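First the structure, in the form of structure tokens, and then the observations on it.
The complex appears here without one of its protein chains, the remainder shown in place.
Chain nomenclature is as follows: A, B and C, assigned in order of appearance, with residue numbering initiated at 1 for each chain independently.
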Amino acid sequence: MSDKINRVVLAYSGGLDTSVILKWLQQEYQCEVVTFTADLGQGEELEPARQKALNAGVKPEHIFIDDLKEEFVRDFVFPMMRANALYEGLYLLGTSIARPLISKRLIEIAKEVNADAVSHGATGKGNDQVRFELSAYALNPDIKVIAPWREWDLTSRTKLIEFAEQHQIQVTKDKRGESPFSTDANLLHTSSEGKVLEDPWDETPDYVYSRTVNPEDAPDTPEYITVDFEKGDGIALNGEAMSPATLLAALNELGRKHGIGRLDLVENRFVGMKSRGMYETPGGTIYHLAHRGIESITLDRGAAHLKDEWAPRYAEMVYNGFWFAPEREMMQAAIDHSQQKVAGTVRLKLYKGSASVVGRKSPYSLYSEKVVTFEDDQGAYDQRDAAGFIKLNALRLRLLGRRED
Amino acid sequence: MSDKINRVVLAYSGGLDTSVILKWLQQEYQCEVVTFTADLGQGEELEPARQKALNAGVKPEHIFIDDLKEEFVRDFVFPMMRANALYEGLYLLGTSIARPLISKRLIEIAKEVNADAVSHGATGKGNDQVRFELSAYALNPDIKVIAPWREWDLTSRTKLIEFAEQHQIQVTKDKRGESPFSTDANLLHTSSEGKVLEDPWDETPDYVYSRTVNPEDAPDTPEYITVDFEKGDGIALNGEAMSPATLLAALNELGRKHGIGRLDLVENRFVGMKSRGMYETPGGTIYHLAHRGIESITLDRGAAHLKDEWAPRYAEMVYNGFWFAPEREMMQAAIDHSQQKVAGTVRLKLYKGSASVVGRKSPYSLYSEKVVTFEDDQGAYDQRDAAGFIKLNALRLRLLGRRED
Amino acid sequence: MSDKINRVVLAYSGGLDTSVILKWLQQEYQCEVVTFTADLGQGEELEPARQKALNAGVKPEHIFIDDLKEEFVRDFVFPMMRANALYEGLYLLGTSIARPLISKRLIEIAKEVNADAVSHGATGKGNDQVRFELSAYALNPDIKVIAPWREWDLTSRTKLIEFAEQHQIQVTKDKRGESPFSTDANLLHTSSEGKVLEDPWDETPDYVYSRTVNPEDAPDTPEYITVDFEKGDGIALNGEAMSPATLLAALNELGRKHGIGRLDLVENRFVGMKSRGMYETPGGTIYHLAHRGIESITLDRGAAHLKDEWAPRYAEMVYNGFWFAPEREMMQAAIDHSQQKVAGTVRLKLYKGSASVVGRKSPYSLYSEKVVTFEDDQGAYDQRDAAGFIKLNALRLRLLGRRED
Partner (left out) sequence: MSDKINRVVLAYSGGLDTSVILKWLQQEYQCEVVTFTADLGQGEELEPARQKALNAGVKPEHIFIDDLKEEFVRDFVFPMMRANALYEGLYLLGTSIARPLISKRLIEIAKEVNADAVSHGATGKGNDQVRFELSAYALNPDIKVIAPWREWDLTSRTKLIEFAEQHQIQVTKDKRGESPFSTDANLLHTSSEGKVLEDPWDETPDYVYSRTVNPEDAPDTPEYITVDFEKGDGIALNGEAMSPATLLAALNELGRKHGIGRLDLVENRFVGMKSRGMYETPGGTIYHLAHRGIESITLDRGAAHLKDEWAPRYAEMVYNGFWFAPEREMMQAAIDHSQQKVAGTVRLKLYKGSASVVGRKSPYSLYSEKVVTFEDDQGAYDQRDAAGFIKLNALRLRLLGRRED
């Protein structure tokens, strides 16, 4: 980054790390820093970030604090859920899906305030740097990106805290000792990585979990809920219409209560290494299952199987940071096309760590009791057709079998 | 089937339906019937089938009762589990995977006794007829297949029972009323379909479950277990070496106790309709998760993601009955190739309906604490490499972004 | 087909086979026959079909002769070409793509004239019966389909001709002897199958070809042409704007002249057997290459590679007759989404059987001479980024390599 930076928009949480970055950017680049703090439902007060930014010399009109919860769920989480995306079979991509939205706002703000760069606090080993930057470059190919963790020499916690203290940055007590793990949170999930989690043989200690009760402490009685869908998206809980973010928040509350959505995973990062993470996705886990449930009666097999085959790749694209990439957008166009009649109601049972679909109904149901019944179907299906169906499906195998002789 | 049949091998359970079929074949085809009864771990006494067959006039040397449990798990269940196959994202294929083995034995016996046909009791609406027959034709292209349900006029339960009574076939009391659902069982799972399950909005009644306790009745204390793997297959439980079938049986016992592996699903049949099924796969559910767990530290990302992308198609092949088809065998060759170092130990927690991986270790682990650590990695990974990695991954998106302007 | 048919719409060419079918339907089903004759650019006079239908007793208002050439190319050929679909790597699907359109019109006419069935002249061994009928059922699930070749006993050429003579159906001289092969033609291609082509070791005799000159007889001088594209579709030839069908016809003329688009293939039919066909797709071959050419500079790699991976499946769907199926429509939505900026001009060289792209340009080109140049690129690309790019791509392979030691 040899070029002179005049103004940089920083993804700023107000925490220790991004506070250090703020100061470091001002010093190192001799540039004006604009802060952007997003409310993605992480459950923290954001106003303190404003005061900290002011204290650090950021101009009031350069402090952006935005509530992006609805946009996050409506334009990022729900489209991804339409794809039934699971990274490596299990992970609901809660961190991955938030990054492109943050970058989108960084770039919008950069345009608004005429900044020439954006900056973030992601480290050089993780996926988030990739997600932030790919999105930023896709949305503004001429933007400059400053990733302090890849540039500076504050390579240990001690040095970081020294820097903070030298610059009157408040260091809370819990940050002084080695924090046992690092977390990321938004309306979809909370993730934890590092430190006490680094040995994949050790069970995740209970204190790492923050979004869900331990299943063992969850209610002894199951709870039944319904989720309504329209065009592949959730629109109501227990019959009550809700906005996307409100619905997800309400499902989170249910998931928390019943200890649903904990995942302990060793995953493959895009940067080439394996890492061990712990994820809590309470509402998202319920929603994912509910969406599969409503699809099960409304989606044709051809569409459903194509979606199933694509889901791992779609998940990989989101995980790797290629949200604003043509291949993700193409797939999304196809998936959205399939969701036109994915509508109806799913009933789920929540109990001590599990969510299970127990019923589903839809005005667009393709399930036909008349066709499927073991009883007399009055001609809806001619069993003799099956003979021909099998014979022709077998033909190539028989020709092959003859050759083998 | 105009040609004269001399001798037919029937997949015979000794139950009402196949007893009727036995008699009907003798009458309708004026042919000798050979019975084959497989022990696939369905948990029923098989010797009564011998007596019934004798009573029906089958020659003693034409009654085959085979214990196929080890072959079933070793050569069918485990290879499928290596693929992490889930049909439509959820179903562990317990019924599907048993069919090709039954057909394999039918064809072997047909050769042994010089029979010209095989027969089975699957209906004309289901997938099982397809699975039985595709396998049979693949293994012997000249075999004749008799599917009585597609041929006869015993189209209602009443007619079937009348036929049974006319021919001194024993009809147990519970068969007289309309049985509320039909089931299939083997060492991997028990499935239930039809009748009381036909409305997909209605919750599966508790009496349908037979292989697992209700999670609510499961122990209040979690249980921890370990499973050891070698070349992608389970070899030990809690450190004790076990044969494939013994291991699966032991996991079934654990799964039963903790209420694990219940699945209520609307699925798409190969014959073109949607059906609603209830599955209990106690041990298989635990095993599937354990296998993913050991892969997570021993399988390279490239191999893992390819497997993830293939899994839905592999599952579709098994579900549709194409086990003995070149495309399944090709995929299996690739998957098996990937499993050479999928070895080590997985630790799981079982609790009230859930199984979760909580630890994994392996002599072949690709997880490198040294590389992934947030702490100083002493040069194992150069964070500045990430900048170039991102830049080149972003290049095409930036060129695209420039065009969009 | 036990139910009474009142009125049936027949896909009617006026040739011997469909004339026999017309009469047979009238006799066998005692029903009114409505004829539909489509001009798909097969290059035959269609008015004689009207007279023949009248002679056979079809009511004048029940004779439909439609020019579908523009609809064919615009709504079927071009969308398929956007996918770069090649069946089994080579076949441009000329027959397959015409079937759904014919079925679409059959169903529309059936609605118009209140018919309860449709009928076609495809045999029971081929793919066309499947394509016709899947499309018909998809567009009208209650339609009845009569496929005389699967029903009647006119199982040999001799019987067919006897039937024709008994019913005053004109049999041209060339139909009397065994015709050496059967053909299908439309604006996209001519196919030939059967008889003299049945031994796949024998070279296709020259007299089988009808749409292209023998390359050896083509001009000794190459011809250069340009094709312009807009949103993935051809819009002009040599700078002259043309409608879809006009453009394809003009390319056909060029292809014919230069002997382009001959293909001798053994292919796998959906009904399970291998067959040997000869195809001539003169204009389509040129168009396919031109489309790839314009995509090569306007389509991003991510989109292009996804399309390449999907193309075989898309082709399979079209070949198997699943045009009006959700999975094809989903894929089309994605593909069409990718084509928004596939625009510009491709220059091709035509010479003695070959078409080659020799130049391409576009206002939306993603090709950047500035970035790619071997010369000094003035900072457009930093070669040192490549080191990091390689290092992180190699990381997993190195970790794997360490394990192997």
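Basically, a contact is a pair of C-beta atoms (placed from the backbone, for glycine too) under 8 Å apart; a residue touches a chain by one contact, two chains touch by 3 or more.
In this text, all values refer to a predicted model and were calculated from it rather than measured experimentally.
**Student:** Per the definition of touch given earlier, which of C:P79, C:G94, C:G121 or C:G194 contacts the omitted chain?
**Tutor:** Answer from the full complex: C:G194 touches the omitted chain.
**Student:** Looking at B:Y279, B:F322 or B:Y367, which residue reaches the missing chain?
**Tutor:** Checking each option in B:Y279, B:F322 or B:Y367, the one touching the absent chain turns out to be B:F322.
**Student:** Pick from C:L22, C:I63, C:L254 or C:A325: which residue touches the chain that isn't shown?
**Tutor:** The one listed residue touching the chain not shown is C:A325.
**Student:** For chain A, which residues reach the chain that was dropped from this view?
**Tutor:** 300-302, 341, 364-366, 368, 371, 381-382, 384-389, 391-393, 395-397, 399-400, 403
**Student:** What does the interface between chain C and the hidden chain look like in terms of residue numbers?
**Tutor:** Considering the whole complex, chain C reaches the absent chain at 84, 88-90, 123-125, 129-130, 133-134, 137-142, 147, 149-150, 155-156, 182, 193-195, 198-204, 215-216, 220, 222, 262, 264-268, 271-276, 292, 296-297, 301, 304-305, 308-309, 311-313, 316, 324-326, 347, 349, 351-354, 356-361, 365-369, 371-376, 381, 383-387, 389-390, 393-394, 397-402.
**Student:** Going by the touch rule given at the top, which residues of chain B touch the chain that is not shown?
**Tutor:** 268, 271-274, 299-300, 302-303, 305-306, 322, 325-331, 333-338, 392-396, 399
One rule holds in what follows: only the chains that are shown with their structure count from here on.
**Student:** Using mean CA coordinates as chain centres, what's the chain A-chain C distance in Å?
**Tutor:** Using C-alpha averages as centres, the distance is 42 Å.
**Student:** For chain B versus chain C, what separation do you get between their C-alpha means, in angstrom?
**Tutor:** Going by mean C-alpha positions, chain B sits 40 Å from chain C.
**Student:** Would you please write down the residue numbers of chain A that are in contact with two or more other chains?
**Tutor:** Residues 268, 271-274, 305, 325-326, 393-394, 399 of chain A each touch two or more of the other chains.
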